[in-house]
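One structure follows; several queries about it will come next.
Removed: one protein chain of the complex. Kept in place: all other protein chains.
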Amino acid sequence: MADPLILFRTMLTIREAELALARLFADGEVPGFIHLSVGQEAVAAGVCAALGPQDSVASTHRGHGHAIARGISLEGFFAEVMAKSTGLCGGRGGSMHVADLQRGMLGANGIVGAGAPIALGAALAQRTRGTDGVAVAFFGDGALAEGAMHETLNMAAIWRLPLLMVCENNGWAEFSRSDTQVAAKLGAWTAAYGVRHVEVDGNDASAVAAAAEDAVAAQRHGEGPRVIEARTHRWRGHFEGDPQRYRDPEEAARMAEHDPIARSRATLLDAGTPAATLEVAEAEARDAVATAIAAARAAPPADWMAALSGVYAPAGA
Amino acid sequence: MADPLILFRTMLTIREAELALARLFADGEVPGFIHLSVGQEAVAAGVCAALGPQDSVASTHRGHGHAIARGISLEGFFAEVMAKSTGLCGGRGGSMHVADLQRGMLGANGIVGAGAPIALGAALAQRTRGTDGVAVAFFGDGALAEGAMHETLNMAAIWRLPLLMVCENNGWAEFSRSDTQVAAKLGAWTAAYGVRHVEVDGNDASAVAAAAEDAVAAQRHGEGPRVIEARTHRWRGHFEGDPQRYRDPEEAARMAEHDPIARSRATLLDAGTPAATLEVAEAEARDAVATAIAAARAAPPADWMAALSGVYAPAGA
Amino acid sequence: MAELRMVQAVNRALTESMTEDDTVILLGEDIGAAGGPFGATRGLQEKFGPDRVRDTPISEAGIIGAAVGAALSGLKPVAEIMFMDFITLAMDALVNQAAKARFMFGGQRGVPMVLRTPHGGGLSAGPQHSQCLEAWLCHIPGLKVVCPATPADAHALLRAAIADPDPVVMVENKALYAMKGEVDDAPAPLQIGRARVARPGRDATIVAYGAAVHWATEAATALARDSIEAEVIDLRSLQPWDEATVLESLARTHHLVIAQEAVEAFGVGAEIAARMADIGFDELDGPILRVGAPFTPVPFAKELESAYRPDAARIAAAVRRTLD
Partner (left out) sequence: MAELRMVQAVNRALTESMTEDDTVILLGEDIGAAGGPFGATRGLQEKFGPDRVRDTPISEAGIIGAAVGAALSGLKPVAEIMFMDFITLAMDALVNQAAKARFMFGGQRGVPMVLRTPHGGGLSAGPQHSQCLEAWLCHIPGLKVVCPATPADAHALLRAAIADPDPVVMVENKALYAMKGEVDDAPAPLQIGRARVARPGRDATIVAYGAAVHWATEAATALARDSIEAEVIDLRSLQPWDEATVLESLARTHHLVIAQEAVEAFGVGAEIAARMADIGFDELDGPILRVGAPFTPVPFAKELESAYRPDAARIAAAVRRTLD
């Protein structure tokens, strides 16, 4: 069972980092396209709590939470999105490509649906090498329309690979309701491939963690693919700067009621965690983010000569 | 209700044409890759019997039957596969690209799965132009693994387009059993998109025709996509020249019991059709094929200058 | 005469074509209610309805495949792929179906569809949202490829593309969407395949397209200060491209530089150079130089991206080098 306090801390870190990112973006310190997962933190925190160091994760364009939940360096993260040479990717990738291969974080991905077959390949590698590792593919409810999702689930099912597909169902695909784009009901769809699907409250980190732990445990013992559908909310625009004219303002109010962090906090308090502990956690998250930003700010800008010679392995490598 | 005698005639013509093609191929008169649908004629005949001139069909690499059932010129067909300038496609396409746009035959297709989105587009055109026409996408059981199948069915479902997807389930994808490649059960899979699926005996042309008529009638009145799965048998190799070492010789015996033409013949006789009528039909099919081959043989070879200038519309067209 | 941004010129061309011809339909992700990620289709769904301006699922292969089928069935679909990087998902429909149908069906019918897609960097959009992949499409018999550098050309090329009986890809440089320029109220129709002399000159020829036209013009202005008069040719159409205009210019200037935003190696400029090293060989008084992006993915960081992207200085240096 995932420790609720750890889940709380992970979510706090994601939230702090992303809200800071929003400010940095607004201030022009972060360029490019930035897709925040504010409101969806419980999914990243819960799923990644079920994983070990041998497991891997392929993420999406909305991938900060997954990366942070996998334990990437916050400084490396901020340095990356702030385009510094100390960034996880040397400033070459940015928000849509945050990756930490050492931590089994196979990258955010700018191509909707593209992470799924990559995770499939990671699961294939785990199985072929005889490990008990699993691979997770996060995907959005809109991404389900891509052909890659079907090819991936089919191959995972045929080969019984330890692939955990996690749908972050936030109801939106960019500026459209995903139900105007995707006819397939995820549960029925995965059942058609003989794959088990569970739906969880994606705003409840412990529920997500429990579902993921259950799936991963089965997979470590040889079970094939599983699908988790986590219903959650995208609090902000599709990307930073999105005026969200397509959105009913009432939705915001409804979303706030499902804040995964507030809920986690309340549950912890109910369970007797001292308020001070939570406040410490909050302060620590804030500090960690502030420290990381300060370090990233002080770092040198991305280095063109390094980039130029970084396309292929050095000769003789 | 499709006239059983017409179905019989259509199947005979397909069978005669393909067996003649096999001989021509063996004799070196037909080059390239040739995929025969011998044994599967009831599907093409049955489905196309439900269609009118306004409807369209996108086919597969195994497309001769669909083309013939759509009423293409046999002479144009043979001239095409024999690479003559009088071929339906001027000898530029060959077996995998037989097409007759005037007859709504949007082409055989060398790319597995590629016909489906093309048929989707044809259905979209029908709906947009306010006709009551439908579009048919034939596909194989192996093709179901392609992402295009998922994208197509999803869009057809979301947009409620008159797309009839017809699976010719012959159990094989090239040299492999398709159930080693496709986990998704077609019925459950289509149901997940809210699309109706019916399974028919693909060796019974009348049953196929009835299922297709039912689907098309509903679609002419505004219903969205439907899927028909026709179980049938591929009597020959994947392509001509395939030694079929992967195949249990007993399968051949079992297949012969399900010969759609023998069955159609027996049913017609039972229903009181004079044997002479059937013999006449057989003779006519043979004659039509022989005449077409003779004409194709006499035709001039494909014309390079015409091909060279046939990539774009002539200027000012 | 109106002053329009390039994105508005695209919008106007779509509006006009859709008004004149009700077989023209639009397909793409968030092009309808949302008006398109860059606003190119803004207001069109209100005007023409959701059947003619169709919001699609995130299914690039299916979108282009459906456009092929619709085009074979009497419509003129104009599909949008949100970033050119995503055409990687739709190459079968584009290359194996749309491009080949007329030929492989023996001329029975063409595929009168248009694909609009933005390319190019400058937005820190990173390696998967910035590529210029037009050279791929130019290599495919059956496709036509155009790339406007001005609002007027965006309008005229799109009108021509929609009127064309064959599949045309219009590549729109996203950094130019906001660029303003005059667009005639009733411009003369433009023929695909005709280049434009963006700036006349006698000392060297700079061939460019898309955003590089502006860098080339800027380079020419700088060179003029040293009395080097470079002629800038805006190709506008990449497949077919206007060999005659380039050759004619080269025959006057005897020096050739080709500029593009795309990766230099195996890019569009290679074909222009190769062709001129053949049919223009006798005119050449110096090496043919190309200016394009180096052989790396498009980097995210602003500093990296500006080191990466070609510019006027590099073009001017190339002109000087070939004149040397």
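Letters A, B and C name the chains as they come in the text, with residue numbers starting at 1 for each one.
Please note the rule applied: a contact is a pair of C-beta atoms (placed from the backbone, for glycine too) under 8 Å apart; a residue touches a chain by one contact, two chains touch by 3 or more.
Values in this document were obtained by computation on a predicted structure and should not be read as measured data.
A.B. asks: Considering the whole complex, which of C:L123, C:V197, C:A270 or C:A317 touches the chain not shown?
C.D. replies: Here the residue in touch with the unshown chain is C:A270.
A.B. asks: Which of B:E146, B:E168, B:E229 or B:D259 touches the chain that is not shown?
C.D. replies: Per the contact definition at the top, the residue touching the missing chain is B:E146.
A.B. asks: In the complete assembly, which of C:M104, C:A175 or C:A211 touches the absent chain?
C.D. replies: C:M104
A.B. asks: Quickly run down the residues of subunit C that touch the omitted chain.
C.D. replies: Missing-chain contacts on subunit C: residues 61, 85-89, 91-92, 94-96, 99-100, 103-104, 126-128, 133, 135-136, 138-142, 239, 262-263, 265-271, 273-274, 276-279, 281-282, 284, 286-290, 295-297, 299-300.
A.B. asks: Could I get the residues of subunit A that touch the absent chain, sorted low to high?
C.D. replies: 56, 58, 80, 87-93, 97, 99-102, 106-107, 109-111, 114, 116-129, 135, 147-148, 151-152, 154-155, 158-159, 306-307, 310-313, 317
A.B. asks: Just the residue numbers, please: which parts of subunit B touch the chain that's not shown?
C.D. replies: Output for subunit B: 31-33, 83-84, 89, 91-97, 109-113, 142-143, 145-147, 173-176, 180-182, 246, 301-302, 304, 307-308, 310-311.
What we mean here is this: only the chains that are shown with their structure count from here on.
A.B. asks: Could you draw the chains as nodes, link the ones that touch, and say if you get a line, ring, star, complete or other?
C.D. replies: Chain contacts: complete, every pair touches.
A.B. asks: Report back the single chain whose CA centre is most distant from the CA centre of subunit B.
C.D. replies: Result for max centroid distance from subunit B is chain A.
A.B. asks: From the C-alpha centre of subunit A to that of subunit B, how far is it in Å?
C.D. replies: 45
A.B. asks: Indicate the whole-number Å distance between the mean C-alpha point of subunit A and the mean C-alpha point of subunit C.
C.D. replies: The computed centroid separation for subunit A versus subunit C comes out at 36 Å.
A.B. asks: Give the residues of subunit B touching no fewer than two other chains, as numbers and ranges.
C.D. replies: Within subunit B, the residues that touch at least two other chains are 147-148, 151, 154-155, 158.
A.B. asks: Can you pull out the residues of subunit C that are in contact with at least two other chains?
C.D. replies: In subunit C, the residues touching two or more other chains are 56-57, 59, 61-62.
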